[in-house]
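A protein chain is absent from this complex, but the other protein chains hold their places.
Naming follows writing order (A, B and C), and every chain is counted from residue 1.
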Amino acid sequence: MSGTSAIESGFAEREPHIPEPTLDRPIDYLHAQSTLRSWFLATDHKRIAILYLASITAFFIIGAVAAGIVRLALVVPDGAILTNDTYNKAFTIHGVVMVWFFLIPSIPATFGNFLIPLMIGAKDLAFPKLNLTSWYIFMAGALFTMVSVVLGGVDTGWTFYAPLSTAFSNSWVLPALIGVTIVGFSSILTGLNFVVTIHTMRTPGMTWFRLPIFVWAHYATSLIFLLATPVITTALILLILERAFHIGVFDPAYGGDPVLFQHLFWFYSHPAVYIMVLPGMGVISEIVPAFAQKKLFGYRFVAYASIGLASVTFFVWGHHMFVNGQSDLASLAFSALSFAVAVPSAVKVYNWTATIHKGRIRLDTPMLYAMGYIGLFVLGGLTGLYLATLAINQHIHATYFVVAHFHYIMVGGTVLAFLGGLHFWWPKFTGRMYNEAWGRISALFIFIGFNVTFFPQFILGYLGMPRRYGTYPPEFQLLNVLSSAGATILAAGYLFPMVYLLYSLWFGRRAPANPWDAKGLEWETASPPPPHNFLSLPEVPRVPYDYPIQERESGRQHT
Amino acid sequence: MRNPLARLTDEDRARLRQHLRVPVLSFLALLGLLAVNVTLGATLPFAQVWALELAVVAVMVAVILLFSMEIRHEPPLVRLFAGLGFFWVAILVGMTLTDYLGR
Amino acid sequence: MSPHQSALELWPASASAVAVETDYLILAFTVLTLVLTVPVFLGITYFAIRYRDGVEADRDTSGLRSNLIEISWMLIPFLLTLIFFAWGARLFIISKNPPADTMVIEAIGRQWMWKFQHPTGQSEINDLHLPVGQPIKIRIISQDVIHALYLPALRVQMAALPDRYTELWFKADRTGTFRLYCSEYCGSDHSVMDGNLTLMTQSDYQHWLTHSGAQITAVAAGRAIYNAYGCGACHDARAQVKAPKLAGLFGRPVKLADGRTVTADENYLREKILNPNGNRLAEGYKQIMPSFAGVIPADDLGRLIDYLKADTQTADGEATR
Partner (left out) sequence: MSREAEPPMAPGVGVARVEHFATVEQQRHAAVLGIWAWLVTELLLFSALFLVALVLRLQHPEAVKAAALHLKFWIGAVNTVVLICSSLTMSMAIAFSRMGWQRAMVRAMLATAALGSLFLVLKGYEYYADYEEHMMPFLALRPYALAETPASRLFVNLYYVATSLHGLHLFTGISILLGMTWMAAKPGFLARHQNWIEVYGLYWHFIDLIWILAFPILYVVNR
């Protein structure tokens, strides 16, 4: 770097009021300060991650309760339990809260926030205050949305299609729209922070191809945050103005085109699927090698596949609109491009499978979740290709097949990865071990409950049951009852971890720095880590995932 | 604190010229291109003038990016970011037009 | 007359050649899905058991070369799925290019009912009667929000947009009664915006058109309108709102709040629907009903009154769907 004569000033700009830990006086980030103020004004990425974890857990509970209401109502076909309006509000709240307030921030804002600096050997994210701002923006958006729920709810579906949302719905659409718009900025700022951090804050020796896949996946996710979110911000702003002032852009009454909203919406919302999926893939790519004690198979391919998915996903949004009146040319183009998603997805799945091959497998809770993830993601992904096939789509578009498909991706994929990651890094986050037996039991409950809930929905969809139906023809009742029964098992599976994880906070065994014999810089520091992550600059291994068992690659062999 | 313009030394003048040459030149270029576009917009000399107008705009954008925002001095990564933004705009517009032009 | 269905069926009825081919397509795709996924399921399960910690096993991986494997599992599944893109695209193109001799049905969606008009002028609400063996094109439009007409037995659906016509076509080859739905979420009563698609032979269809068609469906149409305008929310026997129950009302004397007694005839009903604020409030009720003047078209109003009439004649059962 020539030409700059920047000076190093003698004192640091931000005077730390945190006592510096030393080897004989270790202070972790949780106990460095204990006032409420020190939490709500925290700039430590780890504390902000915990703030996010607490908030998204709350939103998960709200979304799950709404889902429970939906499943309860669908036990009977004639809508005797809920009125149509209440049912519509329940599934809208479920969708809005789960998509924007749980799934999108779930892994990036919690694990990503906590782990990226640790994994790359940095003291913090590049912009710690911005990171805190992101959380406050997130909460502000959540507040608006919750206001709409408390006032009486929204009944537009999470997709907010015009002109239903702008000119016809009599529910509290505006606060919900404003809330979702605001939350977008939180995503953008988080993505910005990650991109800059991963580019500039890597510790010396941490080259791109020594980064864990988790970091690659978050880099790809962040690119989507930056490139997709602004478009839906614009779309939602136009929708808000449409509803408030009837500007007409999406309103056919004035010559506007409601399909244009769908284009702008899906330009974001299809890539948003990968905002939810890619971080989960990152988590799985950490768990599988750790519990196989084996280097990740095809590391470079998996890394590139993350970037590949993030790019390809921008070319396929129109497959949500095959029967919505877009041109046949567009439908053919979007359908063909959608099949390209199969390539990077296959890379990921087969490489995880190959990693398990000839490993030294420990079937602890995180690994159980990871194996469940692989199976369910494969099914969810391939059923996505059914939907991308034009002729099949004409039949199963907007049926329960779609519902089943994206729950296999969102729950089977993202939520399982989230829970797997939560168990994997719980010792690192909290310094405590959870109860392994309960962990395995709940993983089993979730896997079984999930499949009983959602597999029947594939059949319902192919039989032709449309989604978002509060009442339905009686011939679909049996499968719906089965699905609702599965949901109770799933709910139990969700409740167990909430109990035993909380229990472990006070009564769990103290965790060592590296309870899983895992590789990666986050395991090189104490559990929980000190405020600035490392007491001394960590040494970066020459290969990522340098586990005992490794394939021969680029001429190196380890035993 | 530095002096008002009149009391500048020759050395200072030279530094000033060195530092301000590019901003002033790009300023003049932008004004010139704007004049072209305004003239085209005011007179509408031929039917498909919008294509020429958009081409002029593209040049203006390039001038701002390369000279005002100094992309040409930035590391490749920053250039890549800027390029990425415009490429993504192209995806958004192009793929949407497959619908509108195909209807 | 609702479609006969068993409690649990695992494959939907199909009523056209395209529907049958779509089924083949999805079956073939399912076979491919199994080919691609079962090895993964079995693989991870087998490996997890075979190579679990503490078990003696051959863990020498030095023979594995990764690049060739990587490229093959990257490309082979992709190329296999492309076959299905082509097949699906072919069916799609067929479904977008109707033959010249189609019979055109007009479909209008509105919150929350379907109106179908036959080429000969007869119209139906929510139910649709069509002949087999004849290419049929449905031209679809919406009066308000986006709806979508979904005919599962024919494996087709298409959005009803408020600003322009869309269309779908098919040639049914099997008679029977099947479901039709609105498949694009359209607000409160989205899930009751459904009906029956009855496919009949050409001669039955002609017979239906000339004889039963209009008459039978007038009452059914009126019932659909009663539901679509949400009358039942207040006027059904089990409704929570304190409003006069309409079952069996027609032709009976009504005591008004001002002491008069009138007969609930057609004009009384018409006046009450269009102008509920007129001084004809029934005794014991408050004026809470909104006016439907300018909201309900004259033909719909006629059907609605026909329905209220018929409802009294048939039974004093509750006026619900």
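Note that a residue touches a chain if its C-beta (ideal position, glycine included) is under 8 Å from a C-beta of that chain, and two chains touch if they have at least 3 such contacts.
Only a predicted model underlies this, so the values are computations on that prediction, with no experimental measurement involved.
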Which shown chains does the hidden chain touch?
A, B
Among A:85, A:257, A:475 or A:522, contact with the omitted chain is made only by A:257
Chain B residues touching the chain left out here are 1-2, 15-16, 18-20, 22-24, 26-27, 30-31, 34, 37-38, 40-42, 44, 50, 53-54, 56-57, 60-61, 64-65, 68-70, 72-75, 77-78, 81-82, 84-86, 88-89, 92-93, 96-97, 100-101
List the chain A residues touching the unshown chain?
1-9, 12-14, 16, 122-124, 126-128, 188, 191-193, 195-197, 199-201, 203, 226-231, 233-235, 237-238, 241, 245-249, 254-257, 260, 264, 267, 532
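As a convention for this text, only the chains that are shown with their structure count from here on.
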So if I look at the partners of chain A and the partners of chain C, which chains show up in both lists?
none
Intercentroid distance (Cα basis), chain C paired with chain A, Å
34
Chain B and chain C: spacing of chain centres that average the CA atoms, whole Å:
54
Separation of mean Cα positions, chain B and chain A [Å, integer]
39
Residue numbers of chain C (touch at least two other chains)
none
Can you list the residues of chain B that touch 2 or more other chains?
none
Spell out the part of chain A that touches chain C in their complex, as residue ranges.
79, 84-85, 87-88, 155, 157, 159, 161, 163-164, 167-169, 252-253, 255-259, 292-294, 297-298, 301, 322-325, 328, 331-332, 335-336, 339-340, 342-343, 346-347, 349-354, 356-363, 367, 371, 374-375, 378-379, 382-383, 385-386, 388-395, 397-399, 459, 462-464, 466-475, 477-479, 549-553, 557
Residue set of chain C touching chain A in the complex reads 2-3, 5-12, 18, 21-22, 25-26, 29, 33, 36-37, 40-41, 43-45, 47-48, 51-53, 57-62, 64, 66, 69-70, 73-75, 77-78, 81-82, 84-85, 87-93, 95-96, 111, 144-146, 148, 150, 152-153, 155-159, 161-164, 166, 179, 181-192, 194
Contact residues on chain A for chain B in the complex?
199, 227, 231, 259, 263, 267, 314-315, 317-318, 321, 326-330, 333-334
